[in-house]
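Here's the structure we're looking at; comments come further down.
The complex appears here minus one protein chain, its other protein chains still in place.
Order of writing sets the labels: A and B. Residues in every chain begin at 1.
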């Protein structure tokens, strides 16, 4: 089906014999409806003469039309030729004219399509926009607000019941950030306070490592008045950047 | 202010990634096909002079940007202008106005071999196969695509530019 995938060879810019013929009609400002096509034979042949160097099958179609035009011309000059078996000669002048007119319409349409293309006034659709794994829809903002209220109520109650050490899940990084915030706000804090009333082993370790990290980064000073006394964590004058609100 | 049906149709066409048929729209928004038709007409009117446009290919509908805003959209998407050779444009013109049409029919009209141009147009998804003609050899039929409508800024095939040349019996109607 796709026999000729290479670039098409065109004859001096003409894509086919019909195009060349139409070009001559337009060039000579003739009317397709009334022009005697045979009269164009000489001009057509003159153009075709330059085609010798082109592939045979390309030239052949131009020559086939040229021969038709020469015959039409001969017939108009010698009306006596008319009785020659018309069926063998392929299309009549009227048929050729009809084809040419149809082709003229196609060319005109192609030109207006080309015009549209050049104007760049094209449309665009939405490409995707909806991912394959569709996010949920139809959430109720009221339920969300209610959940927020509930959380706030729970958090308030928790605060009233005295803050319990919030479990062992804290990472050292988060604990460090937390202690840094406290120290920034209050200047100093006791180690016992950081541990809370009933610290788990994990909580104590995380808190202690966090303190060591802060000390290493020269964010805090550690003071201890005596053996086994409470450690006081005091903020250094030039502490690290503290973005926490 | 739109009717409820028009708003629903609008929202569905907005999220749709491909054209939606009128029947499908009716089922989704819970309306009759006739109500959907009225809603589509309402939307088409509402989009006049806006940045959006309602396009359709037969009974399939899609929301697209209006061609007047192509510059801004192309700038945003970084899209290059489509280039089509004059030869390909001729083949495309025959297919657009005569679809569905076989390669042989295109070649008869253009008077040249159209293998290459049809291949190029297929590659650019401006045309597509539309089944086969029930005739000896069952030749492939070609028609234009949604991309064709988009690239040429046509809301539908009805907007194909009319030729100025009197057509007469030579140029058949563009049967669907």
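Going forward, contacts are C-beta pairs under 8 Å (C-beta built on N, C-alpha and C of every residue); 3 or more make two chains touch, one makes a residue touch a chain.
Computed from a prediction, not measured in an experiment: that's the story for all the values here.
Colleague: Which of A:118, A:150 or A:186 sits in contact with the chain that's absent?
Modeller: For the chain that is not drawn, the touching residue is A:150.
Colleague: Of the listed residues B:7, B:21, B:85 or B:145, which contacts the missing chain in the full complex?
Modeller: Going through B:7, B:21, B:85 or B:145 one by one, B:7 is the residue touching the chain not shown.
Colleague: Decide which residue listed in A:174, A:193 or A:230 touches the omitted chain of the complex.
Modeller: For the chain that is not drawn, the touching residue is A:174.
Colleague: Using the touch rule from the top, list residues of chain A that touch the missing partner.
Modeller: Interface with the chain not displayed, on the chain A side: 124-131, 133-155, 158, 166-167, 169-174, 176-178, 180-181, 213-214, 217, 219, 240-244.
Colleague: At which residues does chain B meet the chain that is not included here?
Modeller: 1-2, 6-12, 14-16, 20, 28-30, 46, 48-52, 63, 65-66, 68-69, 71-73, 75-77
Basically, only the chains that are shown with their structure count from here on.
Colleague: Let me have the rounded angstrom distance from the C-alpha centre of chain A over to the C-alpha centre of chain B, please.
Modeller: Result: the chain centres lie 21 Å from each other.
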